[in-house]
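Note that one protein chain is taken out, while the other chains of the complex remain in position.
As written, the chains take the letters A and B, and residue 1 is the first residue of each chain.
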Amino acid sequence: MLEVRALDVFYGDARALWGVELEVGETEIVSIVGPNGAGKSTLVNTLAGLHRDLRGQVLMRGSDITRLASHRVCRHGLAIVPEGRRIFPAMSVRDNLDLGAYRPEARAEHDDTLAWVHELFPRLRDRAGQAAGTLSGGEQQMLAIGRALMARPELLLLDEPSLGLAPVIVDEVFEVLQTVNARGVSILLVEQNVHRALDISQRAYLLAEGRIAMQGTPAELLASDEVRRSVLGVAT
Amino acid sequence: MARRGLALLLLAAAVLAAAAPLREVFGFPTFYLIFMATVFFWVAQSTSWNILSGYSGYFSFGQGAFFGVGAYATAVLMSRHDFDFIATLPVAGLVAVLIALAIGAVAFRLRSLRGEIFALLTLAVPFIIAPFVRVTPALDGGQGLRVPVPRQYVDLVGGFPEFIFLASLAIATLAVAIAYTAQHSRMGWALFAIRDAENVAEGLGVPTFRYKMLAISLNGFIAGLAGAVFAVQVGFLTVEGVFNLTVPLFVIVMSVLGGRSHWLGPALGALVIVSMRDRLAASGFEGWSLVILGLVLATLVLLAPEGLMARLLIRPRAASLVFAAVFLALAAYGGWGAPLDWLAVAMAAAAVVAFLPVSRRRLRQQEARLLADEAIAGPAEVQPVETEPAEVQPVEVQPAANLLAQPAPAPELGQPVIECLDVARSFGGVHALRGVSLTVREGELVGLVGPNGSGKTTLVNLISGAFAPTGGEIRILGRSTRAMPQHRMAHLGVARTYQIPRPFESMSVRDNVAVAIMFGRQPRSLAEARRLAAEHLELVGLSRLAGARPSEINLHERQLLEMARALAGRPRVLLLDEALAGLNPAEIDNATQVVRRIHQSGVTIVLVEHLLRVVNQLATRIVVLDQGLALADGAPQAVMSDPAVIQAYLGKGAHA
Partner (left out) sequence: MNLQLLLQVAVSGALAGGLFALMAMGLSLTWGMLRVINLAHFVMILLGAYLAYELSTAASIDPLLTLIVTVPVMFGAGAAIQWLFQASRISEFNSLLVSFGILIVVVQLITNYWTADFRQLEANLNPYVRQSLRLGELVLPLHHLLGFGFATGISVGGYLILERTVIGRALRAFAQDPAIAAAFGIDHNRLALLLAGAAGGTAAVAGTLWAIGNPLTPAQGFEWIGVVFAIVIIGGIGNVLGTLVAGALVLALYSVVSLVWSPSVAPLVVFSAIVVTLVLRPQGLFSRRGS
């Protein structure tokens, strides 16, 4: 479904990613783990079209989306749950969700999707009229996921969804991700919380200092010292 | 150097002043004196504006207020209280300074002040003063104010035009001399640093508030004096005639046209604009001069914000050739216009040549050279910078092998440099730090680590004084920093770098460091600071790039420059905020060596870094922050094998 070929990403003369190769198949959950600053967020932002200083190729279902303006990328069925959630704080919960369904393909199915999102996160229905900035961290994360689902994505990009959340809430979020995946939505999950991410993934990549250092099944990554070493910077 | 420049300036003024008595000898018309007086008036106005707005970057629209109160001070004192003209001058200047200080005291204290807000605040000032002057009978009272001719001075110099010419020349000379001196003194460097990156300047020890107040006062003082001469020149003042937007418009257009980075830029702009207006008026197109001015402003801001001065210096020969050719051709033809027309057309032609497209790179170099004062900075030809090849061969990284291979020297722990006592900081309900206590002693290299969002950068911001804690207290060398301005903390010995390097873009690499020395813990003169800067550049390995501009060096080099600049103030403790972010492995290894060298030279360091292998290699002690609290604190090996730390980093599986 998503293919990334020889992706180099730059910030001016600083380079963030070196030759990243990556694939996400239909209905897969794929996670990318690695230490802070390895370039994980850069990768997600680049895929979502938020960052455009790059070389290489990004294909979504075979069509080249490498250089599309970000407002066109979402037409190809990608939706992002950005790091730090970045909900629209002064808008109501309901407005945030409605905005998610901005692209015409999603607008047509707005009512059905909204019912589904409310079913996944009943709290978003209860707080529909509240300003999103006043939600708790966990609720904001749910809203960010709900907003992305409103776009009816085929591939959901999640950047550090567990960041700053209490463990109970993380459980809830990750359960919902599996439910969403069961409905046929592929997921590319970037996580600092290695164990959680690997728990729900079918495949995983280790990103370290801007390069794919390892790939394989969660079991393979966990069995290897590589992950521990690159995240903690120590030998074990 | 500065003295020689001033002497040249005074000589030029004296030569110009001689034109007044020589007028009758050569028989050129009085009109020329009036024309030149107008030029000088605007030279004074725009140059004074530029000291604040050009040098510091805070655009003021309030020039009319300074100029207006100066004019009214002289007018009221002369017409209502029979003051001598010369005696009114200090009053005119000081009244304007008071207005300036009032504006500055309010505006520069605003936490939320940005350039736009300053512009709008100053825009309002003339409109506040105007009605007050209009309805106050002791000042104007709505009738306007007749200003007597200062007979004794006029008789002394042989006529009213001569008097106005000489008085305007004097004020203009004073203005340019002050602008020249300011640019060649600590003040100029402080203001340029403020313009390029105000927070950084404050953090390096520049008392930014004081310098901004000084700049706005000088602006007011000179504008007030120019107003005094203006009052006598026009002979009749009205509120509408002085407190309007024409004055700020003119000074802004003149300075933007001439160039704001150079003391002579606004004067050049004034000469061009006044000539243009004069010629348009003489040809009956007076109504079009504002149209042209507005267009010039809009176009230049969009296409050539650096202005004429920098452009002319790139093509000095072409511009002067065209100027001479056009002037001589018109003179030889002789069938059109007067010499002033030829001059104006030739100037316009030279300006067009100057504004022909030129590469960004040359422009930036030229601007920086203007600033650097070419005589000191060395030969005009800047050596092309050898940039690293884009692809540095990735070095095989073997963290395990490097690990603690070169342990930091066993630190002899000295007195506490930083003491954080239960420090907390929240941002509108979000608790970034929830009570962290931490002591850093002299000689330590403390690694401050933690997952994203754990509060590391917030802690650095608090310790460096960028903002104040909402709870707890921070002591530097035993002194409480409560309510202490940031530049004072720099003088106590705290320095920092920024995650995204923020060099002073208009200065060379060497001057970036020199400016930090000039305002550091042991202030030095510019010449000495430039000499000392070389040592710091040597320490971080940037010597060969000393003459380059920050925009010409790569990220790694900019980060090294951050370090050199932070060290230049001779800090007791250096806070490095993610100084390795975005570097490739080879660069990381180099930067690691540099940090070690800095530490070995005796500087205490707090290193915020997410590359843990580097932290493990360098730190004598590691502090782990998680969710705004200190999770662990101790020797690197012990901390990194603490299960709580491992969990904070790796997370825990739902079923683990």
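Definition applied: a contact is a pair of C-beta atoms (placed from the backbone, for glycine too) under 8 Å apart; a residue touches a chain by one contact, two chains touch by 3 or more.
Computed from a prediction, not measured in an experiment: that's the story for all the values here.
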Quiz item: Which of these, A:Gly34, A:Gly100 or A:Pro218, touches the one chain of the complex that we don't see?
Solution: A:Gly100
Quiz item: Out of A:Leu54, A:Val73 or A:Val170, which is the one that touches the chain we can't see?
Solution: A:Val73
Quiz prompt | Listed residues B:Leu249, B:Ala318 or B:Ile646, member touching the removed chain | solution = B:Leu249
Quiz prompt | Absent-chain interface as seen on chain B, which is shown | solution = 59, 106, 110-117, 119-121, 123-125, 127-128, 130-132, 134-136, 244-245, 249, 252, 256, 287-288, 290-291, 293-299, 301-302, 305, 428-429
Practice problem: For chain A, enumerate the residues touching the unshown chain of the complex. | Solution: 48-50, 69-75, 79-80, 82, 86, 88-91, 95, 98-100, 102-103, 107, 131, 133, 147, 151
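Heads up, the rule we're going with is that only the chains that are shown with their structure count from here on.
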Quiz item: Taking each chain's centre as the mean position of its Cα atoms, how many Å separate chain A from chain B?
Solution: 42
Self-check item: Residues of chain B defined as touching chain A within the complex
Solution: 390, 394, 397, 399-400, 403, 451-453, 554-555, 578, 581-585, 588, 610-616, 627, 637, 640-641, 646, 649-656
Self-check item: Contact set on chain A toward chain B in their complex
Solution: 11-16, 18, 35-37, 83-84, 160, 162-164, 167, 170-171, 174, 191-199, 209-210, 228-235
